[in-house]
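The complex appears here minus one protein chain, its other protein chains still in place.
And now, subunit A:
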Amino acid sequence: MPFAEDPAHLSKSRLKSDLVAHNVALPSAASKKAVYVELHLKHIDQKNAADFSSDEEDRADDKKDAEMPVPSCLTDEDLKAMLRKHGVKPGPITASTRVLYERKLHKLLQSDRRERLNEADKAVLYSDSEEEKKQQEKDQDSGSEKQPDPSDQTQKESSQCFLPSSRLAWLFKRPCPPRNTESSSNWNSRNALKSSERSQSQCSQIISTSTADHHTGLGSTVLPRSKSTDDSSLSSQYFSITQMVEEMENSSSRSVTDNACEFNGTSVQENWAQSDRPPQEPVKDAFKDILPGSKTTPTGIYVTRRRPIKGAAQRPVQYSYPDSPVSPMTQQRREVERYLVPIHIQILVFIIVACVLYLIYVNVEGSLSYWSYGEDRLLVQAESQDAEADYAQD
């Protein structure tokens, strides 16, 4: 629907279709254009006015949300502008460079968000006194009306908002902010409830608003919202709030990248309903880790156990280490060698046997010569005897 176009300038058929689109009963077919224009003005323009007012509110929110857009949704020009805002002078954004620049913008946005969170935390701590005064003023101004309803509402919301800090809890918490803002405004106008209820719901509001702001990355809006809703009891409970805020911060630092991807510039609620958009790759692993709820540490810090230090307590230094791993070839060789006689022993046996044989040889040689000598002598004796016998015969 064009904003500023006068219905009188539209054609009859166009007016007809507009009326049908807005579920307005059409006048008789023969009616003049003026009738259509009148109906158009009556119904549609009113509606547009109403829509515009609500759109403005949404736009206000959206503008804030739009500060934290998804890099991949931006046009080239927008991406360039965002990068320039962060002090980067990007080169041409082409097909090949776009991904890189998106990633860079993402990193910059994350670091920005973290800075704003830190600022927000400090602001929450220091703004108690101002909030007390403001709340007291508001309390004096307004009367008390319908206390149970908003309290029930906010209690329900607070129960929702106090879900454990898992990823799913973040998704559930999303509707809190818009509802809470409405109820908070009603609240302030209707005066305070019991301090416990109020503080509880306020805590939830602060947390939800701070989470919403974490989502949107607006630390600056945390201040005005928290100021409008805080109570004197906050000061007594500010330890718990800061703890919770820290928890949220830590969990948001995990999930904020996912949320950033899930946010469009259009509206928070729509995106919350459609939160199926896959997160960007670098965060995918963290997303998968968190979703099954496997490792949800309270601080949100993931630590893998490092190798224990040698010599530390209960880890005495090992001076002898287990056998080094051997290759299959060496293992085979070793097994085979078990059956064979070791080489050293083989050599020793060989030497011993050689010595024995040599000794035997020597002895046999000696004895042989002795025997031969002995035989000679016997022969000689026999010859001499023969000779003597011969002599004797003569």
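As a convention for this text, a residue touches a chain if its C-beta (ideal position, glycine included) is under 8 Å from a C-beta of that chain, and two chains touch if they have at least 3 such contacts; residues count from 1.
Keep in mind that, in the parts below, contacts and distances are computed from a predicted model.
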Notebook entry, point to check: Absent chain per UniProt: "Barrier-to-autointegration factor", "beta-aspartyl-peptidase", "Geranylgeranyl transferase type-2 subunit alpha" or "Dynein regulatory complex subunit 3"?
Noted result: "Barrier-to-autointegration factor"
Checklist line | Residue touching the undisplayed chain, where the options are A:T75, A:T94, A:T304 or A:S327 | finding: A:T94
Check: In the complete complex, which positions of subunit A touch the hidden chain?
Finding: 89-92, 94, 96-97, 99-101, 103-104
